[in-house]
Each structure stands twice: as C-alpha cells, then as structure tokens.
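Every protein chain of the complex appears in place save one, which is left out.
Showing chain A:
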Amino acid sequence: MKRWIVVPLLLVAFLGGCGVRPSGVITGGPAPTGKVDGARIYLISDGEPALVLRQSKPATPDEVLRLLAAGPSDAERSLGLTTEVPSGLAPKVALEDGATVVAVGTDVRSLPVLAVVQIVCTVQATTSSAPVSLVSGGQRRGPLTCPRYPPS
C-alpha cells in the first residue's frame, strides 16, 4: 500500500517545484539577414577572413582589390583587423571561360594562404561565385573558391 502513496506524492512534489526555471541554450531559426551597401573586402581577424564594408560608389573589381591591397584603416586596425595581402599587389581582374582570373604583380607561389583567401573572397563577393585563379607571369594558383560561412 505504501508504494501507492509514494507515486502521487512524488508527482505532486515534482510538479509543484516547477515554475519558470533556467534552461539551457535553445537554438531557433536562422539569424536575421539583410543586404549591405558598399564595397566588400575581407581582412583577417583571429586568423579568419572577416567581412569589411567600405562606403563607396559601386566599384569595379579592380578598384575593390586595390582597396584590399591598401590594407586596413586605423580604426579597423584598432579593432584587430589585419591583412596578409602585400600592398604592391597591382591586381587586374579578367574573365576567362566562365572563370575569374586575377593577374597580380607579385609571385603567386609566395603569397600566404590567408592572402589568397582574402583575394578570392573579395573577388567572389564583388563579381560572381565563379572560381578564381591567381596568375603572375607564367605561374597560376587556383581555381579557388572562398570558404563558405557557416561551414556546411
């Protein structure tokens, strides 16, 4: 008989102790998404490419790449944004057979990986999602694609 009393008592005690209690993290729908104006370039933050918007008129890919090669502003630098792209890049974007080819003035072999990522992402954000190849002289790197976010 005693067992039968325990069941409802436990139930009542269990439910009676509940109000609004702290919970764990609950994941909902996708984060709000919107368009951005201005030129999109990618600088480096904590070893990862980070989106930076520069206020400007609609710009050509060459102009955007030049903005990238110019490096972060003082304000950006103070927030920890850096770049790996050498300032003497002298880029020139051209389209070849549905792929984007960026001719640069420096040796593509010696470019750091992050710099390549920065260039590829910036070009893709400005032109199209077509793969990007880097060429300098007879040397070629790519075709490459900007790593997706969130990684899927």
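The rule is short, and it goes like this: contacts are C-beta pairs under 8 Å (C-beta built on N, C-alpha and C of every residue); 3 or more make two chains touch, one makes a residue touch a chain; residues count from 1.
Going forward, contacts and distances are computed from a predicted model.
J.: Absent chain per UniProt: "diguanylate cyclase", "Signal transduction histidine-protein kinase/phosphatase MprB", "NitT/TauT family transport system permease protein" or "Transketolase"?
T.: "Signal transduction histidine-protein kinase/phosphatase MprB"
J.: Which of A:81, A:117 or A:144 touches the chain that is not shown?
T.: Of the candidates A:81, A:117 or A:144, A:81 is in touch with the missing chain.
J.: Please identify, in ascending order, the residues of chain A that touch the omitted chain?
T.: The list for chain A reads 1, 4-5, 7-9, 11-12, 14-16, 18-38, 45, 50-55, 75-76, 79-81, 124-129, 148-150.
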